[in-house]
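Showing just some of the chains, left in place.
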Amino acid sequence: MPIAVRELELDLDAFEGPFDLLLTLVLREELPLREVDLAGIVVAFVERLAERDELDLEACGEFLVLISALLELKARGLFPEEDAELAELEPEEAAEELARRLAEYRRAKEAAAWLLERLGERRDVYWRLGPAPLAPARPEPKLAPQRPDKLATALRALSVEPPAPSLAHMALRFPPTSQFLERWRALLRRRTRVDFDQEVEGLSRVEVAVAFLALLELRKQDEIAISQPAPFAPIRISRADAERSLSWTVRSA
Amino acid sequence: MDRPLRLVAANPVDQLARTIEALLVVASQPLSIDDLVAATEDDSERVETAVGLLSDRYREGRSGIVLEQVAGGWAFRASREAAEACARLYERPVEKGLSNAALETLAIIAYLGPCSRPDIARIRGVNVDGVVSGLVERGLIAEAGRENEFGAVRYRTTALFERVFGLESLAALPRLDDLGADVTEIRARLEAVAEKRPA
């Protein structure tokens, strides 16, 4: 049975009830997000995860999307003047945007499910990949004469600084996960095991969050194993090839 | 007197159908009616008649070779009946082990049309670099220019994508509205939950 993220029961200072209801109240602006302890929601989710033997990646994905949307809204509320373009977005618009994005993601997931079903229907359909065994030889492709200034234009375009990214879509300007993916990989090439807290010491909160997302991505790609003996206990990371047998298990203290 | 009779007996579309069979058996990709018209130098009405004839002759249950309409054209495939024998001989490198992340990314590109990695990342909420290069490697998506002159590279789905998923064209994807709720619906749903809860 997958975890129903939206039915996750929460017991926070500002709110008691299911996650779904919290989202609703936030969307209707009946609950000021600045009073909601988002870390508390994360703890509740992690504890729920810990009750299970295996990792529910599906639920983790959905949870990350929801919680990051909330984080984004909250960050926006806390630092309204940080960016003029951000400040221009009314709370109502921001809530609308959140709802729009939730719907968009859900549709993408449903479309993916449809594709998967389709793949199942095509399971017993085989066709040739590549050229026929006795096909006539393909002649060399011919290219019409080209103007050399097109090359100069192409290179000039590559040398122009990109315009500042548009904030219309409310993307938080996180450092790219790829940066941290590479850092973790480099680190794990030198050492088989590292401690998360030690490695992220001195980084900003946002950077720590992205570093953690990068870890999840590496875990998903089976490059590493992650273990944590109890909530808030140190997170240990090891190279998957160094410790194939170690699966990610989270146990409550 | 003999001659016109012989012409009727030979059924000229039959000869055209034989040529089309030959084209289909060597082609690496589905051939559209336009492709067939160009290669046979015949007219499109006759080509369509011949294709109709062939799709009856090469149909599931009647022949081991099946003619199907897919990815904007016509192509031969093996009959479903022969799937087990095919599985013993052939791998399925394109669709083998497509992850959920890969399917979501494909869905987004197929539905939204050309889009960039940041576009996809925004919807999926995670970095998609690895997934996108994996899909390019499999040939399911390909580059489709940049967002603007200086922007990120955009990707589109390929004919191979349509073939793997058995789509006649991208228009064969179900409408998204039928699949998921839109903004107002999702809000309404959330609010309904709120009202049901005892205060």
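Letters A and B name the chains as they come in the text, with residue numbers starting at 1 for each one.
The definition used in the following text is that a contact is a pair of C-beta atoms (placed from the backbone, for glycine too) under 8 Å apart; a residue touches a chain by one contact, two chains touch by 3 or more.
Note that the coordinates shown come from a computational prediction; the quantities given were computed from them, not determined experimentally.
Q: Per chain label, how many copies make up the complete complex, given that just one of each kind is displayed?
A: A x1, B x2
Throughout what follows, only the chains that are shown with their structure count from here on.
Q: Could you pull out which chain A residues touch chain B in their complex?
A: Residues 17-18, 20-21, 23-25, 27-28, 57-58, 61, 64-65, 68-69, 96, 99-116, 118-119, 121-132, 134-136, 157, 160-163, 165, 169, 171, 176-178, 181, 213-214, 217, 220-221.
Q: Please output the residues of chain B touching chain A within their complex, sorted ascending.
A: 25-28, 75-78, 80, 82-83, 86-87, 90, 92-95, 98, 100-101, 103-104, 106-108, 110-111, 118, 122-127, 129-130, 149-151, 163-167, 173-174, 176, 179-183, 185-187, 190-191, 193-194, 197
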